[in-house]
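What you see is the complex with one protein chain gone and the rest in place.
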Amino acid sequence: MRRRRWSRIAAAVSVVAVVLGATACSSSSKSDELLIYNAQHESLTKEWIDAFTKETGIKVTYRQGGDTELGNQLIAEGDASPADVFLTENSPAMAAVEKAGLFADLNKDTLDQVPAQYRPATGKWTGVAARSTVFVYNKARLQPDQLPKSMLDLEQPAWRGRWGGAPAKADFQAIVSALLELEGEQATAQWLAGMKAGAKIYNDNIATMKAVNAGEVDGGIIYHYYWFRDQANTKEGSGNTALHYFKNQDPGAFVSLSGGGVLKSSKKQDQAQQFIKFVTGKAGQEVLEKGTSFEYPVASDVPANPALPPLDSLQAPKVDPSTLDAQKVTDLMTKAGLL
Amino acid sequence: MVAPPVSRTAAPVSRPDKAARPGPLVSATVAILVAATCIPLGYVVWGAVSVGWTRAYELVVRPRVGELLFNTVGLVVVTVPLCVVIGVGVAWLVERTDLPGRAFWRPLFVAPLAIPAFVNSYAWVGVIPSLHGLWAGVLVATLSYFPFIYLPVAATLRRLDPAVEESARALGSDSTGVFFRVVLPQLRLAILGGGLLIGVHLLAEFGAFAMVRFDTFTVAIFQQFQVTFDGAAGSMLAGVLVLLCLVLLVAEALARGRARFSRIGAGAPRAANPIRLGRTTIAAETALIALTVLALGVPGWTIVRWLWIGGTKVWVLDDIATALGQTIGLATVAAVLTTVLAFPVAWVAVRSNGVLARAVEGANYVTSSLPGIVTALALVTVTIHAARPLYQSVALIVFAYVLLFIPRALVNVRAGLAQVPPGLEEASRSLGSSPAATFLRVTLRLTAPAAAAGASLVFVAVATELTATLLLAPTGTNTLSMRFWSLSSELDYAAAAPYALVLVVLAIPVTLVLFRQSTKVAAL
Partner (left out) sequence: MTTTILEIKGLAKSFNGHTVLHDIDLALQPATMTAVVGSSGCGKTTLLRLIAGFETPDAGTITIDGRQVASPESAVAPHRRAVGYVAQDGALFPHLTVGQNIAYGLRGAARAEVRGRVGELLETVSLDTSYASRRPHQLSGGQQQRVALARALARQPVLMLLDEPFSALDTGLRASTRKAVAGLLTDAGVTTLLVTHDQEEALSISDQVAVMRDGRFTQVGSPQQVYRHPTDRFTAEFLGDCISVSCTVASGVADCALGRIPVQASAADGPATLVLRPEQLVATVVSDSEQLDGVGTVIATEFLGHDVLLTIDPAGDAAPIVVRQHSLNPPPIDAKVRVEVVGSGVVLN
């Protein structure tokens, strides 16, 4: 008798748990929420979303992922994709999705907010933020005169075992795509071979920076804002390091554009366009200036965070973001044995 | 988790054929499940075929794959023997010697099972940040997986008939001789079963090795997925991984020989006289203390330390509660569904003898060793191309969990079912209960404890699953493992600590279940 009662209770509890679980996990495909496929840092996008919802009342939800992962997912999903907006950290994924013909034209007033060099000519998407490639180095191990003059120097045997990077991540692949665009396939393949032979491989930018800080390697190729974030925080990952900007239109001075676009398949074109307009508008760009992301604003004449060197002083090489070829970079990296 | 060898009571001599053929509903369910388990293999084969031989050759025969092969095989070849030595050694000390504090040590070494391997990695990286490479992988893996050998070996040692060893002594063997010539051969099945389980876990693990920057096949496949999503390179690597799994299976089958199950004699044998350690007691105690510090102390201390450093601001109760709720919800659904589906499969396997039974055995054997990432990749591909509405749905991820973990539930349900003598079911039928009523009133009731144990194992496995979840989770789903992973990937160790703590706490009850199960005579 007692056992029967317990088994009934257990059955009831299971049913309740099942129902709760099912409802808790169902993808919130509520018809009034805008869905972003977000490859940008979650914290930054959250700031944008909060400000946007406050201003417009439109609710937003997002799917977090990596540049290439989400980009490829969008391409595979095609017109059946549930996404309305795509935000990335770098351009190659945007270029790939654009090539697949999945973006809708952005409204003119949105595009007018962004200077021409920070968006592709096609008007299918726009830059929403920017980051600069830098060489972070350990101050105790490298003196300023020992620093590499160009990113290409790192393939030399002299740098073997003394630098690091994170080739599996989209950030680094964007840098390599710029290298490919600027120097051509052969030079890129050579450089990648040098990397395979001589560089220490880390999981991502932060890991690279921390390794440089710990003295494991003399220096590493990362994006600038990780360093500034850590410096503003506990300095635990960068206290012993400093940044070296390659300048001179060197491939190592590549400024990568974070992109934003509206999917053609979106059923909320209006709201999606509003979102991109907001992000590139004054309020959205000020999030970059005043917030803790330390990425560069690119639109609405909003200046960068005072801690950063101004964007135009970096002497970045001219690269058309639409031409960056993620697929080719993957192939070259696979050939080099890095993937 | 633990899949110790199943015992089988002696079958009656006068009944050469097993019970009647299973009914149509049962057969259909089982046939569908067996077909579903072919999806991952099918994906790998289809991937190879569709890419063409030349390209497949290019993608497989290259230095990077050689690297991955060296890493993965090296990992297995070093970790498994190490685990065997530690597992058998600890089991021996705890079960057969007069080591002081045995009753305390015995359950303690099951505890590492409560700590997911990626949390272990996280802990070690917290202590030695520059930890990376093969030896880091071996360290973390050994400390996480040695209980898979310890549990069945300890259980077997407890049941060995001391009369055999006493005879050996009477014939002139000393303690070492007795151990290597008499005891160890009787432990063979337990060691092989545990070793296979560890090998399978090593091949399938992603988070733990990614965190220490050790590239195995699964880590590389995951990277490929992030870079190319649906690409050929990923499925090629998956193909090589599947081949490695098959090699492992074959090796274990060959080593095992024809013995499929260990026999448990009628009644519990009397306990053996404990071996006196004498002067080696201190060395033994030190070794055990060292093992505890490494396996439990380091994770425990690291989590506490990060929680301390993080203070109250890492306890974002909103996020943690949501993640906890989603994890428990998914895990409960998956556990219940898996256990329910395990019943017809177990029934066919234990009680019938036809083609379906053999197909079930084979399918189960293979899928129990396939890494989760291959299954996840296969499901992503299949749903994107052929079943779009299922893509990124809760139904799909639950289905994936069922496929991944039905072997674990099956071990327990099978063992439970095998313990129900057919005589009881016959008695029930002769007393007027139809076969369905007999199942509900007799078989199910008697199998319930084993089924519950199986369900709880699946629950914990789902709650701590990372790889397949990362690939298949619907938008808006963020389980504890996913949150832990995204935070520790950003090297925000302090924020990840609460999630690590919750994961460990969730897993503790099940470890207790496992331990109690292994001490009861009939339950294995």
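Should a chain be cited, it is by its letter among A and B, assigned in written order, with residues numbered from 1 in that chain.
Here, contacts are C-beta pairs under 8 Å (C-beta built on N, C-alpha and C of every residue); 3 or more make two chains touch, one makes a residue touch a chain.
Every value quoted in this text rests on a predicted model; they were computed, and no experiment measured them.
Taking the complete complex into account, the chain left out of view touches B.
In the complete assembly, the contact with the undisplayed chain comes from B:432, out of B:172, B:185, B:278 or B:432. For the chain left out of this panel, the touching residue among B:184, B:316 or B:446 is B:446.
Within chain B, the residues in touch with the undisplayed chain are 13-17, 421, 423-424, 426-435, 437-438, 441-442, 445-446.
Throughout what follows, only the chains that are shown with their structure count from here on.
For chain A in complex with chain B, the touching residues are 3, 7, 14, 17-18, 20-22, 24-28, 35, 42, 61-64, 66, 68-69, 72-73, 75-77, 80, 82, 168, 173, 201-204, 206-207, 210-211, 214, 216, 237, 330, 334, 337-339.
Partner chain A is touched in their complex by these residues of chain B: 62-64, 67, 129-130, 210-211, 213, 220, 223-230, 233, 322, 325-326, 328-333, 336, 384, 388, 391-394, 445, 448, 474-477, 486, 489-491.
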